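For this view, one protein chain was removed and the others were kept in their places.
First chain written, first letter: the chains are A and B, and each begins at residue 1.
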Amino acid sequence: MLALNAISKRYGDVSVVEPLDLVIDEGEFFCILGSSGCGKTTLLRMIAGFDRPTAGRIMLDGVDITDVPPNHRDVNTVFQNYALFPHYRVYDNVAYGLKVRKTPEAEIRDRVAAALELVGLSGFERRMPAQLSGGQQQRVALARALINRPRLLLLDEPLSALDRKTGEQMRQELADLQARSGITFVFVTHNQAEALSMASRVAVMNRGVFEQCSTPFELYQRPQTRFVGDFVGSMNFFQGVVTEVSPDRLGVEVLGQSRIERRGASDLAPGDTVVFGLRPEQLRVSLLAPKDYENGFFGQIERTLFLGEATQLSVRLKSGERIDVKVPNYLMLEDKVMGLEQNEDVWVVWSKGSGVVLHA
Amino acid sequence: MSAQLGRRNDLGLGQGLALKLLTAFCMLLLLAPLVVLVVYAFNDSRQVTVWQGFSLKWFAVTLQDREIWFAFRNSLIIGGLNAVLATILGTMAALAIARHRFAGRQGFLNLLHYPVLLPEIIIGIALLVLFVLLDVPRGFGTVVAGHVTFSFPLVALLVLARVGAMSRTLEEASLDLGASRWQTYRFVILPALAPAIVSGVLFCFTLSLDDFVITLFTASPDVTTLPLKVYSMVKFGLTPVINVISVLLILFTLTVLLAIHWLQKEGPHQRWGIRLAGVMVAALAVLMATSIVAERRQETLVIANWADYIDPELLREFESSTGVRVIMTHFSSDEEMLAKVSFGRPGIDLAMATPVSMEILRKSGLIVPFDGERIPNLRYIDEDFRHLGSDPTGTYSVPYAYGLNGILYNTRMVEGPITSWWAMWDERYAGRLIMLNDMMEAFWLAHHLLGYRLQDQRLDHLDEAYALLKKQRPLLRKYESDLVNDMLLSHEAVMAQAWNGQAHKLSSEHPEYRFVVPEEGASLFIDSLVLLASAPNPDAAHRFIDFLLAPERSSQNMEAILYPMPNATARALLPPEIRDDTTIFPAGVDGKRLNIMSDPGDFRRQIQGRWERLLAE
């Protein structure tokens, strides 16, 4: 439905978006995830028509809209700070898109009522934007965009200005709203939790390029670059060398020991230098040496950090490196993980196959 | 997206062609007058509207004009004092409003808006009335008081915006770290406000430098500022000197702005640059203070006079021989002179009065008799002029010069010869006629043409005269006394009621202009010097008059101003081409047809009301 063909954006000598391709299907909840300055907002603004791509084309339903001004694109945007017109009441804000298209008054009234009901703000018509809470303004912005029944709804960090609880609640509602309306959403955020919880597909963007574009599960489980592994969730990284490649096994030598793993980049060959990644929550500590279906490191507990829903242990390995382990709290005895003291020697253990092998 | 509108604008909003053209038009309107001013400053011609080739001569003329330098210096002093005082008061007011809660705070804040927005003329006349009532002599102090009054509220509003934006936590941090309130002001609040304060200082300085209206009402004649000087130049003639002044002003502002910009830029120059600037400003201040002190010590003589009505050479001679500085303040009508000398302590010694104004001044006790003993040269005054109706004893006035009005016209554009005043009602010249901006002259002429006498003070005659003038009104370009020659030269007018001396200046250089005394007769004026009761320096006034009446000086003076003086000895000394000039000394003028104006008394208000109507309609 939406296709970006090699679009890029440069401001003078600075390249903000490198040439990139993307196809988004009807009904998708597509998310672009990246830290600030990665080019994600620029990409969104090019789709909306606010910024012109330096090169490349934007196709919507097979029609080239690269040169179509934003007011003639069947695309609407929910802005980061909502951009509600401060001098209009809620009603007039929501009605704006219909009013400027000269829709009959009666139809406007019905559709505004429906749109406000959709976002749960019936009865707020007469309020001014300044009299609404952040969450309410957010909903008005949504209603204002959705009332136009766009082919594509763009959302630019819509939850970042909300407090955490409201933000989490809005995630649910957004996902529901998207499912109910069937409109394709393109959502830009720097918050991985938002991306993972709502999106059908996520593109991780870094320095103007897509690092990886896949389902949230894939993204988490099978990151394809070190950046993705680190940015989505967190990961312990080690240097390694590939020792063996076969269809269902991957041998890597890490810290002088050979490990057998399964997941990793597909184009590895023996002798390649790689990065070996382990997620803290897929590790456990044990006083016993790993079984043969497991891999492990031996080290000493250096520090304990209570996180609330879990506890994080920093284990100093014999080789001097450190590895973080996240231990669920049901393993707590009083305030100690399994009764372990600081400086106690432990094994850090994981199932073979939970490690990730990536290009260095 | 906290970027401003202009920062990221791929939509090209507000950058359309129509908008570009409109903006270009607006900029043209803003800048064209400046460009014209600058370009014509380098014009060779005296005529400001005609380009005659590049020349720097007007710069030389301007820079050699002592009066302009004095005016500029006065403006700098007043601007400096205003900048300091207004900035201090304004900052105090801003801090009080921004940082404290007290009863009447909102009222105080609102009050600050009024001096900023009230028309300047109201503040000007209100202060004038105050100073007159309190009998405060006008001078530097009164002008500065006026300037501070309208500029410090502006500073307050300016600084207030800045204080509002300043975080409170700065002050709290300072107090938390053990600083006293005073130290907090000294080390935290004032430095944080420095940019606003600096721009406030500059702002006040510029306001002062630019102010005309309030200065007009609060200054005394010896405290002329640059705008006052420029105003009298604009009023009394068009000369490229004004263009030059504006070029110099622009350069001055540019220099100051660049210097400040340079000082604000970070860098090694900053330290010594600020010191250098400080030293220069201090040196300038000392220089001005000493020049003012020196000037205050110097004896001065202030004379209210018509423009170009005395030979400047004579003034210079008097100054160098006596050490008394002579200051001229100009007026353009008899009534304006009365206004200048009548109220409070205007600081004027001598005034040039007509019989009418002399009578008013004498009746109101505003003038005192001269001491004849101290003016031996009085003996040269023609006997006929010693005892005028308005001064029977001949002690209150010293006749200075006399003249007639008549019609001055361009022979190439008017079908001549002109012999009658009715030519001034000729519809063929509609829109290109000028009458003197003189109420009494206008109404006298109308009465005279209708066969009435103004002295009879009859309302029905007055109304007829008014009707006659009203009929003439649409034909007139303007009632104008000062720029008559300029307007005739530029062909803005073709025929004008004019005084003979003025007329001679034009006709002697441009023979196509002719002056006639119409057959119906004309008004004769006699100007006399009078001594004001409030004169600060009556002694110098006596010495000056005696100096002026010496026949050789009178003759020199006559040659300069081209009006006859009642001094037969002096007249004999004139070069023949002037002595025999029929414009200056019109021949065949029968004494019976000449009118000498007298004071209409309370009837004046009747005339005044109709005159204002004429002016406005």
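As a working rule, a contact is a pair of C-beta atoms (placed from the backbone, for glycine too) under 8 Å apart; a residue touches a chain by one contact, two chains touch by 3 or more.
FYI, contacts and distances are computed from a predicted model.
Chemist: Absent chain per UniProt: "Oxygen tolerance", "MoxR-like ATPase", "Sarcosine oxidase subunit delta" or "ABC transporter permease"?
Modeler: "ABC transporter permease"
Chemist: Could you tell me which of the visible chains the hidden chain touches?
Modeler: A, B
Chemist: Which listed residue, B:68, B:226 or B:367, touches the chain dropped from view?
Modeler: Of all options in B:68, B:226 or B:367, contact with the hidden chain holds for B:226.
Chemist: For the chain that's not shown, point to the residue among B:90, B:200, B:501 or B:518 touching it.
Modeler: Checking each option in B:90, B:200, B:501 or B:518, the one touching the absent chain turns out to be B:90.
Chemist: So that we can see where the missing chain sits, which residues of subunit A does it touch?
Modeler: 45, 48-50, 69-73, 75-77, 79-81, 83, 85, 87, 96-97, 100-101, 128, 130-131, 144-145, 148
Chemist: Can you list, in ascending order, the subunit B residues touching the missing chain?
Modeler: With respect to the unshown chain, the touching residues of subunit B are 1, 3-9, 11, 13-16, 18-20, 22-23, 25-27, 29-34, 36-37, 40, 48-50, 88-90, 92-93, 95-96, 99-102, 108, 110-115, 117-123, 125-130, 132-133, 145-146, 148-149, 152-153, 156, 168, 171-172, 175, 181, 206, 209-210, 212-213, 217, 226-227, 230-231, 234, 238, 242-243, 245-246, 249-250, 253-254, 333-336, 338-339, 342-344, 360, 364, 431, 439, 473, 476-479, 490-492, 605, 608, 612-617.
Throughout what follows, only the chains that are shown with their structure count from here on.
Chemist: Approximately how many whole Å separate the CA-defined centres of subunit A and subunit B?
Modeler: 74
Chemist: Along subunit B, where are the residues that touch subunit A in the complex?
Modeler: Residue list for subunit B touching subunit A: 1, 8, 10-11.
Chemist: Where on subunit A does subunit B make contact in their complex?
Modeler: 45, 50-52, 69-70, 79-81
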